[in-house]
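Mind having a look at this structure? Questions to follow.
One protein chain is absent from this view; the other protein chains keep their places.
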Amino acid sequence: MSALVRRLGLSLVLLAGITVASFALLRVMPGDFAEILLTQQMDGEMPTAEALDRFKLEHGFEDPLPLQYLRWLGGAATGQLGTSFHSEDPVIEELVLRIPNTVLLAVSSIVTSLLIAFPLGIGAALRPGSLFDRAAMMIAVVGMATPNFWLALLGMLLFSLTLGWLPVSGFGTFAHLVLPSLVIGTSLAGVTARLVRSSLLEVLSADYIRTAHAKGLKRIRVALGHALPNALVPIVTLIGLQLGKMFDNVVVVEAVFGWPGIGRLFVEAILGRDFPVIQGCILVIGVAYIVINLTVDVAIRWIDPRVREAL
Amino acid sequence: MLNLRRLIPLAILGLAATGLSAAPAQAAKDDPDTLTVATMWESLPLSMKARRSRFFNESEILDTLIKLDYDMSLIPGLAVSWTRTSDTEWSFKLREGVVFHDGTPLTAEAVVFSLERVIDLLPYAAGLLDVAEIKAEGPLTVKMRTNKPFAALANQMTDAITGIYAASSFDAEGKFVKPIGTGPFKFVSYAKQDRTVVERFDGYWGTAPALKKVVYRYIPDHAARTLSLEAGEIDLAVNIPPADVKRLSASGDFAVYREPAAGLYYMVLNVGENGPLADVRLRTALNLLIDRDALVTHALDGVGAPAWQFFSPSFGLVPGDVPRYALDPGKAEALLTEAGYAKEDGFWAKDGQPLSLNLISYSTRTEMPLITEAVANMLAAAGIESSVKMYTWPGMLGLAKKGEFDAYTVFWTPEMTGHPDLHLKAHFHSDQAMMFNGYADADLDSLLIKARGLDAGQERDAAYGKAMEIIGRDAPVVPLVHKVYVAASHSGVKGFRVHPSGFFYNLKAVSK
Partner (left out) sequence: MRAHSVPDRSYLLLGGALAFTLAAPLLAPNEPDAFSLSLRLQGLSLEYPLGTDHLGRCVLSRLLYGFHVTPVAAFAIVAVAASIGSVLGLLSGYVGGVIDQALMRVVEGVFIFPAVAVALTISAVLGLGMGAIIVSLGAVHWAEYARVVRNLTVTEKTRTYVLAAEALGASPNWVAFRHILPNVMHAILVLIPFSMSWAILSFSGLSYLGLGAEPGSSEWGLMIAEGRVYMRDHAVLVLAPGLMILSVVIFLNTLGDRLRDRFA
């Protein structure tokens, strides 16, 4: 149990760090935040020095930083993250609109990567050294080395423009989801396939598998029924890691396909210097990452009886 | 022990449950009643903001009192006639029998209510119209009085920001809810970052639209807009990248619309004291160094007209004999030398400091990166270094406001309402100075104020001629290219025409 408690504690510390970092962002950003806010409220007119001083006093900009941080934290906890410089809508609204889209893309990408990686990895492990094995591992190597944004463009050219099977970009139907998921899925599948193969090979050579063999079970049933579940721990760990780092993929692919998710919002906010939105995105990404990693931890303990007993 | 065979179907089920409809991707083209338009800006029908990007959509929902024809001349809208009764007074006669989408009749009272609401909610509108009083006189006459003599009021009344809203567009506290107007289409729905849908209004006062429904899809990515058109997902796309024009034109499946428009690509120069461009000789030199013809033919694939002066000669808004720049590298070198610069290793430098310009722009408009990069390359070829950075429009504007630039390239529509006042006053008058480049000239200020009070005629032409001379002499900007507006549709779409303002699509005339 203590391991889990330690993880929880670490997560809390991380969460605190992320909130401090996002709070600090608006204080270290170029320009006076109070002045920008006031200018925005006055519809673009530059405020006078006195008006600015009054505004700062009224809105607590002169208070000590820790106090400002706590006040901001209280606001953030209740969804008050300010308004976007650009759209002038509440930041929370911008985030809530995009979070489900990014989650959808992330989950679908992971599923796609598994659908690619498992057949390749299992097939390769069943006949190590065969042509299939070498071909599958070659696919994995290329998949890992292909830049996402480039693969996305090639996919667009082939599937949307030449074959006309899938929409070019945008969001809304299942068809829109296919290309972005394939692109991210392919790039993740390489590592997973290699791991599936090596974990299976390791387990297949273990004692009890040989016993199963002796009982005359077919090799493929041994692999699926006995070996795979035992190989699952490292694979689930990897998936967790991939989910945690998913944002790195999502940020590029969303931009290429015009997918209205957190990644595109984040990039647009940075190019548009929309600091309240940047801040909101960091919070979302940070919290998501903590939640994902805790979940993965729990999942691994649940899957692996050895770890479970240790809890 | 966990069984994998149970895990995969679960994951797929979960995915399916996220609510994606499996609708086919390419429905747009085949539905004769619905037109799907892809736009570069998001239409914002539910926000009351002084943002021009929303107008292409709202100008189909709302009507203005006066409208701009395709040649930028004024034609009747909700007002059938208007007169300037004195220096500061105007009278508008309204069209009879017009009803709003909510069934209420259009009356002078309704017009007064709407304009007052808009002026109240939008400081920009207040500045644009500069009215002291609006009042109804009888059921169908509206009187307006401006604060100062203002000859351009009729033109300003074509600005989509003055569209007439029904009272039911606002709630009890006067807050804006949704647009209810008198236009050919009624507002149906809006999905942020995605689309706006409007439907035909059967009680429209003019010729009824052929289309039942229009869907405005927001596709900010330039390449994706054309690709979506080619893939049959949309019917009409605006702001086609120049590179795609040739291909679409060559294919028999698409109609490409290209017309000279009132927009101008130009480079704003920071005349502030700390930068190198505080020296007018350098600013003039830049104007003499940049080959506008090459910009158009090469950077823009011929889509545009070289801009050697601020206003496009196509619309005749200022007298024709205003000064024009010309390509003259020799004179530019002389000016640079006179300003104390000398060429070292092929690059201009002064006191050992190389002349290097911090050039910024934004990639959210199709052609900006092409133009900016071409300009930077031309300057480099002439021995002037520059560092180029690309932002989004608001990102660049933020830096511009803080004066953190030597030059920025920008696109603006100077003649949006068919009168030179709107742009000149907002950009070159020291009161508003929307270019944020520190430019101010007292003579220019008074000329602009004088000219805006004058009706068309010799006196006005003389004032604007003089103003253009001052701008040409002080060179606070480098005009680059007069816009040619491009849109494209598949060949089944009929009746679309590019409006030179770039803000009106006039889809009521379109069928497919």
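Chains: A and B, in written order; residue numbering restarts at 1 for each.
Basically, a contact is a pair of C-beta atoms (placed from the backbone, for glycine too) under 8 Å apart; a residue touches a chain by one contact, two chains touch by 3 or more.
Values in this document were obtained by computation on a predicted structure and should not be read as measured data.
K.L.:
Tell me which residue among B:Met390, B:Met434 or B:Ala509 touches the hidden chain in the full complex.
P.N.:
In the complete complex, the chain left out is touched by residue B:Met390.
K.L.:
For the chain not shown, which residue from B:Gln193, B:Thr297 or B:Ser356 touches it across the whole complex?
P.N.:
Hidden-chain contact among the options goes to B:Thr297.
K.L.:
Have a look at B:Gly127, B:Pro149 or B:Pro241 and name the one touching the chain we're not showing.
P.N.:
Only one listed residue reaches the unshown chain, and that is B:Pro241.
K.L.:
Out of A:Ala34, A:Leu81, A:Val222 or A:Ala255, point to the residue that touches the absent chain in the complete complex.
P.N.:
Residue touching the chain left out of view: A:Ala255.
K.L.:
Suppose we count only contacts with the excluded chain; which residues of chain B make the list?
P.N.:
Its contact residues with the unshown chain are 222-223, 227, 230, 241, 243-244, 246-247, 294-295, 297-299, 363, 369-370, 372-374, 376-377, 380-381, 387-391.
K.L.:
I need the residue numbers on chain A that touch the omitted chain, in ascending order.
P.N.:
10, 13-14, 17, 21, 25, 28-30, 141-142, 144-150, 153-154, 157, 161, 241, 244-248, 251-252, 255, 266-267, 270-271, 273, 275, 278, 282, 285, 289, 293
Just so we're on the same page, only the chains that are shown with their structure count from here on.
K.L.:
If you average the CA atoms of chain A and of chain B, how many Å lie between those two points?
P.N.:
Centre separation, chain A to chain B: 38 Å.
K.L.:
Under the touch definition given earlier, write down the residues of chain A that touch chain B in their complex.
P.N.:
Against chain B, the touching part of chain A is residues 31, 43, 45, 85-86, 88-89, 97, 100, 104, 107-108, 111, 114-115, 156, 160-161, 164, 166-177, 224, 228-229, 232, 258, 260, 268, 271-274, 303, 305.
K.L.:
Sort out for me which residues of chain B touch chain A in the complex.
P.N.:
So the residues of chain B touching chain A come out as 1-5, 8, 11-12, 14-15, 18, 20-26, 47, 49-50, 123-124, 192-194, 217, 219-221, 224, 227-228, 230-233, 363, 390-395, 398-399, 402.
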